[in-house]
Structure formats: C-alpha cells, structure tokens
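Note that this is a trimmed complex: some chains were dropped, and none of the rest were shifted.
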Amino acid sequence: MGIMRLGRVEARVLDLEKSIDYYSNVIGLQLMARENGTAYFKAWDEEDHHSLILTEADHPGLAHLAFKVRYEHELDEFEKSLETYGVRVNRVSKGTRLAEGQAIRFELPTGHLVELYHEIERVGNGLKLNPDPYPDNLKGIAPPQLDHLLITGEDVQGATDLLMKVFDFHMSERIVTLDGEQLLAVWLFRTNTPHDIAILKGPNGKLHHFAFTLGSWNDILHAADVLGKNNVAFDVTPTRHGITRGTTIYFFDPSGNRNEVFSGGYIPCEDFTPVTWTEDQLGKGIFYHMRELNERFSTALT
Amino acid sequence: MGIMRLGRVEARVLDLEKSIDYYSNVIGLQLMARENGTAYFKAWDEEDHHSLILTEADHPGLAHLAFKVRYEHELDEFEKSLETYGVRVNRVSKGTRLAEGQAIRFELPTGHLVELYHEIERVGNGLKLNPDPYPDNLKGIAPPQLDHLLITGEDVQGATDLLMKVFDFHMSERIVTLDGEQLLAVWLFRTNTPHDIAILKGPNGKLHHFAFTLGSWNDILHAADVLGKNNVAFDVTPTRHGITRGTTIYFFDPSGNRNEVFSGGYIPCEDFTPVTWTEDQLGKGIFYHMRELNERFSTALT
C-alpha cells in the first residue's frame, strides 16, 4: 500500500515544438499524445500512458509532480491523512489531463504542487511473450524510466516531515549544518532506489532537476555522446555523486529546465541508516570527483 | 510494513574450513563470527550482523532461508496470517543463533524452511559521516549484498500462492507450459529488484542457487576473473538472463552449492505486469545468449 513511485512530472517549457523535438530525439522518450499546448511522453520501459507532461508557458519550471499509489481507494485515505496533518487537499477530476483518472492535489511546505493518483491508461512497454531485453529502434539516450526529481524550498524540514509522516517516505541521505541543527538537503525514497524525491534549501517552488534512470556508467557515456552531438548545454559532464553513489550527468532542456540521467547507487530497504553529510563537505557529496559545486548548481533553478 | 528483503540464507557445507576460505577470499564476504560448526558472514554494504550462515553437514544444501520484516510486531501478525492460511508456525527463540532475535519458522509447500525475523544485531557498513562510495581493502568479488535465491519444488503454484497472498510478494516473471495451464517457474519480488525469491519445478526442498548483487557488467567480468584465478568451478560464464534481463555468472562453492552473481535488471513496482515465458523458450529465458540450458541446470541441485 502507499506511494509506489514518482509517476509523473509536468514541466513548463517555452517552445513546445523545440521541446518535443528534444525530448523525443535527444532524450529519446516516446511522444504519446499532443493536444493544445501540451505534450505527453513515456519512457520506453514504462507501462503507463505517460510520465512526463510538457506544457507551454512563458517561463520554465515545474507545474506539478505526482506520485502513483497502489490502490484507487488510497486517494480517500491519503486525503484524510493530509487533512489531519493540516494540509488542504483538492480533487482533480478524471479527464483533466489526457489518459488520467482522478487525483488529489496538495501543496508541499516548499510551495510545490503534488498530486497522488492511481488511475492512468496502461499501454505497456511493447515487449510481449518471451521478450527480448529491450526493443529495437530506440532513439537518443532512451532511458527506460523516469527516476526522481530535486526541488528547492525554504522549509526542507517541514516538507521532509510531511513526506515521511504521511506517506512513509524513508530518508537515504541528508546534508546538515556543521552544528547538526539544520537540514539543508534531504534525499527520500519509497522504492528501493536511493531517491524518489530530494529537497534542497533554496527558493520556494523551484525545480532543480528531474532525472531519468540509466542502466550503467557506459550508458552515461553514451548519453553524454548524444548530448554532445546534439549541442545540448551541459551543467556537469559524467561524474559520480557522493550522495547515493550514483553516476550522473546534469544538462539543460531547451527551456533551461535541468535534466539528469542517473545510474547506479545502492538498493536501500526501510531499515537503511540515513547517510549524513556536513555542509562543509557539500561539494564532495554532490560531485564526488571535483568536490566543489559550480555556481550554476544553486542558481540555475526553474 | 511486511517483508523487506531476503535477509539471510543458511547453507550446509561439507568442509567448513575450505568454505570459510572461499566465502571470505573468493566471494569476499566478511567473516563476522564463528562458533562450533557454524560461520557467520555479511557482505560489505549490509548493516546487519550477517546474511549468510554456513553450517557444516554431511551433505550440502539449504538449511533455511529468512526474510526480514520491518517491525517486530509483524511476527505475531504473520504467525496469525499463516495459521489462518493453514500453515503451521514455530517460534525460534532469541539467541538460537548468534546475534539474532526471535523468529517465526514455517515450511513452504516446496518443503523449504522459511523464517521471518526483525531483530538482528546492527553493525553498519563501516562508512561514516561524509562517506566515500565504497571502503578500501575489499577482497575477491566483494558484492555489496545478498540478492535472491532460487529453490526447487513440486508445487510451484502452491508456494507462489502462499508467498503472494500472505506476504504480498509480486510476480515479475513466470514460465508456463505451452498450453498455459501449469506454472513451471516463477520469480517473485517484494523490493524493487526483479526478484527476492524464485521457484523452479523440481525435487522438493532443494537449492538451485543463492545470489549476490553486483553493480555492473564490468563487475561481472571482474568476478569471473576472480573465479578463474581461484580455479572455481563455473556452471555458466558471463551472460545475460532473458528473465529479469540481468547479467550473471553461475558457479559452485566448494560443497557444490551453486552461487550466482547478478547485476542489473529492471526496477519493478507493485503494478508491474508479469512477463510470461512459454516452456519452449525456457533456454532463451534463462540464458538469453546461448538460448539453451546445459544439463547441470536442472540436475546440479543441493
């Protein structure tokens, strides 16, 4: 029971045409549908109709993020839990967006809109009986699935408490001030990947990045080659995170939203002891090799 | 709530001395304790006191397997669920084995002894504040953790039903007869890895293999090099499974128990659609490259 995964991200983009080209041909997602100023994408190994929604707007950023729950009836239960916790909840009607059932919607203490949903059209990953391990004709980077996102806000502690207490998220890693008093960043998981959502101290309501899963450090190199060939703007070329131990690339979509491809990391369970970093080791925690942040890390937010 | 993972495997071995040498220096586990005819090991990234117990005996095989649950009080709850399901349950007292709390014990329809437990001494993975991604001085293959096991039995369907209904295991893959009527093998997961336990039609109470996690296809090559250098008997050299998509090596410990190192595979959630294989494609399902089983696959059981 409960949240299964980060099910979808809705990102605002400046030029839908250019963005569709980028997410289709460079990232290599499948364009599932398009209507008005909105486009719907899925990664090849996902079974749901979409995991990324692009909506044309005059500024980039995160329109909403949504977690998929295991059962439809959990919407009612989480609505009550949230209200008990003191969070106001709205209903999103079925059909508000393409292929989706109803959802409940609330705001995190960091100002981000979050939805919970169960129902969404199931389209499958295209692999059948006695399947090969991956389909032919993948394009671009071709990640199998959406992985996690990182958002910024003032009240990291408040958002963390809500996610852990109401939704049973677990903490994999955190950055604290040298005196240990203040939470500067936190990595939270529901599944056995190192994070489904992470929160960094910073301006409210902002998106730091959303990330797609890759299978190996070799896929990271391939992804970097695809990005280089397509003249995509890099933030950080292939490296390892200290936090999560995963390997990574940060780069920007045509609207300036930061994307990540992420591979590896440990497989935590609910009894995982959170890893603690002190703020003086922030650089090493984020980029284990270079051991310092570039200026963009804290300023390029959308 | 519920089962978090395959927490430990107790294997019978013929010569404890040789087995300790093998699991310490070739597999690269940490010998945590030894008393009487029993040795306790953990993999480097595990936090619990042990995940592998070796017990000297006159024939190899699986003494028991155990799942770790999130809360101690779940032992009582699962005891009731099991009894309601018609399964007899015994209590294992705290201190029966080193560093362990109490457990409940029952038999699968396939004749394997299964324990559930929560309490076990926590020793940590040795990484501290602001940790490096892995410790120095790892030896041998050095997998970070125990991954899954494969057992054989006559009543695959019965064992599957019990695991899914009582413990909320989910099915990732299955092999069925051509007419679709009979379940020949099944892969089950609780976590988001492709399997915690798999069951293959065959003689009751037997062990096919237990497996350790590796991080990449490159680690698989390194493992094969270590095995080659140490003259370990291979069953199957590096290849890919069709089932789970993971990469693998099968090999034998000094007592003839089959070990596996396993890397990769997808990250399933509870809404994952099980993949179906028909028995005529069994070879491709197990070994995607060679597409046929060697004779040992179904006969080398302990």
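Each chain gets a letter, A and B, in the order it is written, and its residues are counted from 1.
Here, a contact is a pair of C-beta atoms (placed from the backbone, for glycine too) under 8 Å apart; a residue touches a chain by one contact, two chains touch by 3 or more.
Everything numeric in this text was worked out from a predicted model, so none of it was measured.
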| item | value |
| --- | --- |
| Subunit count for the whole complex, all chains sharing one sequence, 2 displayed | 4 |
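In the analysis below, only the chains that are shown with their structure count from here on.
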| item | value |
| --- | --- |
| Turning angle required so that subunit A lies on subunit B, C-alpha fit (0 to 180°, nearest 5) | 180 |
| Chain centre separation in whole Å, for subunit B relative to subunit A (CA means) | 31 |
| Interfacial residue positions of subunit A with respect to subunit B in the complex | 4-5, 45, 47, 68, 70, 122, 124, 127, 129-134, 144-145, 191-193, 213, 215-218, 240, 242, 245, 264, 266-267, 269-273, 275-278, 281, 284-285, 288 |
